[in-house]
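Missing here: one protein chain of the complex. Every other protein chain is in place.
To keep things simple, chains are lettered A, B and C as they appear, and every chain counts its residues starting from 1.
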Amino acid sequence: QDKPAPFDKPGAVKIALVRYLSTGDFFQAYLSGVEAQAKALGVDLRVLDSRQDAALQADMVDQAIALGVQGIIIQHGLTESMKEAAQRAVDAGIKVVAFDVNVENPKIPQIEQSDRDLARLALEQAVKDNGESWKAGYVYVAGIAPLDRRNETWVDFKKKYAGINEAAMFGTLDNPIANSVANQARSVLSANPDIKVMFAPYDEFAKGVKIAVDEAGLSQDIKIYSADISTSDIAAMREPDSAWAATAATNPAVVGQVSVRALAQLLAGEDPGHNVIVPPTLITQKDLIDKDIKNMEDLSAKLPQFAHADVAMPAWMPNPNAK
Amino acid sequence: MSSGWVRMAAARDHAIRYGFIVLLFGLIAYFAVAADGFVSPQSAVFIFQSVAITGVLALGVTATLVVGGFDLSIGSVATSAMMAAAYVMVVLEQNAVVAVVACLAIGVIVGLINGWLIVYMRVPDLLATLGTMFLLVGLQRIPTEGRSIATGMTMPDGSVANGTFGAGFLALGRHRFDFFIPNLIPVSVVVLLVLAVLIWFFLEYTRFGRMMYAVGSNERAAELAGAPVKAYKIWAYVISGVFASIGGILLAARLGRGDIASGNNLLLDAVAAALIGYAVLGAAKPNAFGTAVGAVFVGVLLQGLTMMNAPYYTQDFIKGLVLVVALVFTFALSGRGKR
Amino acid sequence: MSSGWVRMAAARDHAIRYGFIVLLFGLIAYFAVAADGFVSPQSAVFIFQSVAITGVLALGVTATLVVGGFDLSIGSVATSAMMAAAYVMVVLEQNAVVAVVACLAIGVIVGLINGWLIVYMRVPDLLATLGTMFLLVGLQRIPTEGRSIATGMTMPDGSVANGTFGAGFLALGRHRFDFFIPNLIPVSVVVLLVLAVLIWFFLEYTRFGRMMYAVGSNERAAELAGAPVKAYKIWAYVISGVFASIGGILLAARLGRGDIASGNNLLLDAVAAALIGYAVLGAAKPNAFGTAVGAVFVGVLLQGLTMMNAPYYTQDFIKGLVLVVALVFTFALSGRGKR
């Protein structure tokens, strides 16, 4: 295989992944994607994990610089704290890409799983299933960047469809999230028994809502639309009479791969473009049942657009999924 | 000593004893008026259900409070038990009984470790249980490398875990007993009530419970009265561990998977319930009845506020406010109150 | 007593006094060999910087531990201060000085409230500070309805907040002083060191500090000896509040915004550092020097593990393990150790 420099010598390239969030399936799958692509490329990967400490994350960029890496992936974080750190890395001649955090730097490609698209896909399906007029419950916690972006779509949607009536908004990030949201959703359902649609644009929320709907015995009467997917979400959606109708998701592993590929392109002197968007996939209950999809592997196997994104994929780039 | 004085003192005594209960009923009355659908058997059952898990944890931590200790590890014991249950059933493909036994074993072992550290190694309670807390938070994620456990998941070695949550196990989270109304009372509520009555009876009416209070109040005096103080203290941590693992079982049964979660909120809510318990009936000391009422109190508050569409942050705020006000009321009036 | 016995006792004494320090240096030596790039001035500074904020909080909570109390509200005081700083500058468009003053005021006020609840209302420490914790967690989110505060944000009423973080304020988080190497030592590290020395000196070498220890050990004896016990206790909570708010200022300065998701782990990490401090130099009681060492210890551990590419969950596990082992060592040997 002819890889361009510096990838022609295996092990010559050292990159760092500087993480803000790490706990949970999404982040674990993202990491595995990063690792898989890094391995396929033969680069040495350092993982610096700030465990949701934004200040520490900025320091870790400096640390990565001190470690002498050639490329850095910034995974999540806050614009304000990462902007300058990212700039310092660029100044030090290091190539940087950022996933899901806007570091406001023209030299740094932004990898995105488009949260607005995620929400839009799910909501369009809701309108398709339920018509343009229904009473909704909405799960939202402000202040979390991806949820805020998904919220923008929801707000636009409510403007667009006057018949959609948000009867209740709730949500919490108390751990375990599904359990806490289930408690809240139960209360909301007893206060608003006429809710038809629950929009829970984060799978932990959806999981909690589903538990509440089941416990209230309303699984025939309510439909849940969400974002993100995991193996256990698939199981929950596949349950007989499951209220969880559809979810929109990007494959976090693919996003991880794309992040590394974009960085590799930069290192090889190519331009991945400033906005590298990984397109989301709509996954409906019907898809899962019809195609007999039981877990993430089946999903990748049977929905190819989910398994691989042809993003940042020049000809020389090894594809870790092609075995 | 005028009779006026006597009457005033009696009134104050009543305020201390029943103030908190009155507050609870006041809240219920308020929500009954302000929030549609608040008053119904289902709603009542639901309140119990929503606090069942934290309530069980709170009852456990009450036992350690009674012997003058504290257990910061309960939240992580619960989540560890949840992960273990899922691991046993999904990865090891064992049945529900094995899973439950494994969870309880975790509770016992962690309790013994905590007790051993505190009693024999003389590590202060907060410190020892903080240590085991961190340990467990890490440990529970190692077997799956930080992934949640669900049927069909891919293991770190690439194999697929095909076990499922047994129906019997899920029933712990989902089955409901008939009680006048069919399918009314969920298993978790029954578990909460049974454990509450058990630990209440144990602490109030058996000689073991009485001695645990003695140990908590004056360890040396209890020892010189013939009590095996070390055994009692270890026992308290084992109770706490087992109750926390029961909480974890209920959690797993409700969620139907092993969910990556720190359990910090479980810890805080359980501690809040146990501490609110101090204020119930003017006890000014840890007590199982108070803990149960404290848990229900938090449940009523959150249920009512959610039904009134209060956003989550106002719920925290009001939870804090009511807690502080209720407690000022109780402790300031009773003039006792020390841990 | 034979000289062998004396020598053994002396060896044990040494083990108690220096065991923890030896462990710390052992860790450093291990990481120096095992982890690339661990030994460098930058790395050392980085370790200090990574624990600066929790360290400051831990020093504050040490003051409450000294008077026999506990402060669960420090984490939420820090995040409230951070939100307040952002609110003052971004929404109210005030300058850095106003923001800092507002934060400190929050620290003082919360400290006074905690102290008042505990001292005058006789609410147990854990309970009172748990209450204020919930209160603040809710309160800090009300002005923006749960949104994070950043320049250009939309307020609940639809207006756009146009203030910015002052350069002076941001410098608190970002400026670095030259120290042999240019731009080496960040402000936060200097703040940590200065506060550590201050509180250490205060507790060890002023009569106020000594009396605080007396209050913590035997409140009644201190009071009967003429100490204004109430004032000392309130003072301890004010120190704790102010330190936590300083931590919040540093956090805001580092982040450059008021972020609702940040600061979740501050409480537990700070408490861990303060409690590890018990084990340093065999103190077996809260002490500022120990707290500072405890904070650095956690920093070294996490930094080393990160450099060795250990996943986050093994870090928790090892943190817990080392904590437990170190403490068993200290407390079991010293044979003292009670909170």
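The rule we apply is simple: a contact is a pair of C-beta atoms (placed from the backbone, for glycine too) under 8 Å apart; a residue touches a chain by one contact, two chains touch by 3 or more.
Convention: contacts and distances are computed from a predicted model.
Can you work out the missing subunit's protein name as recorded in UniProt? Choose among "Phosphoribosylformylglycinamidine synthase subunit PurS", "ABC transporter related protein", "Autoinducer 2 import system permease protein LsrD" or "Cytochrome B6".
Per the UniProt record, that chain is "ABC transporter related protein".
Given the contact definition stated above, which residue among C:G209, C:G248, C:G304 or C:G320 touches the chain not shown here?
C:G209
Which residue from B:L130, B:A196, B:A222 or B:L267 sits in contact with the chain not drawn here?
Final answer for the missing-chain contact: B:A222.
In terms of residues, what is the contact footprint of the unshown chain on chain B?
Touching the missing chain: residues 1, 5-6, 9, 205-208, 210-211, 213-214, 216-218, 220-228, 285.
In the complete complex, the non-displayed chain touches which residues of chain C?
Here the touching residues of chain C are 1, 204-211, 213-214, 216-218, 220-228, 285.
The working rule: only the chains that are shown with their structure count from here on.
Give, as an integer number of Å, the spacing between the C-alpha centres of chain C and chain A.
Taking the mean C-alpha position of each chain, the two centres sit 34 Å apart.
Which residues belonging to chain A are in contact with no fewer than two other chains?
Only 22-23, 141 qualify.
Got the chain B residues that touch at least 2 other chains?
Expected reply: 145-146, 264, 311-312, 315.
Which residues, counting only chain C, touch chain B once they are in their complex?
70, 117, 120-128, 130-142, 145-146, 264, 268, 271-272, 275-276, 278, 311-321, 323-324, 327-328, 331-332, 334-339
Can you tell me which positions in chain C touch chain A when the two form their complex?
Spelled out, the residues of chain C in touch with chain A are 36-37, 40, 42-43, 46, 49-50, 53, 141, 144-148, 150, 165, 173-174, 250-251, 254-257, 259-262, 264-265, 306, 309, 311-312, 315.
Inside the complex, what are the residues of chain A that reach chain B?
The touching residues are 22-25, 27-28, 141, 168-172, 174-180, 182-184, 186-188, 190-191, 193, 207, 211, 214-215, 217, 230-232, 234-236, 294-298.
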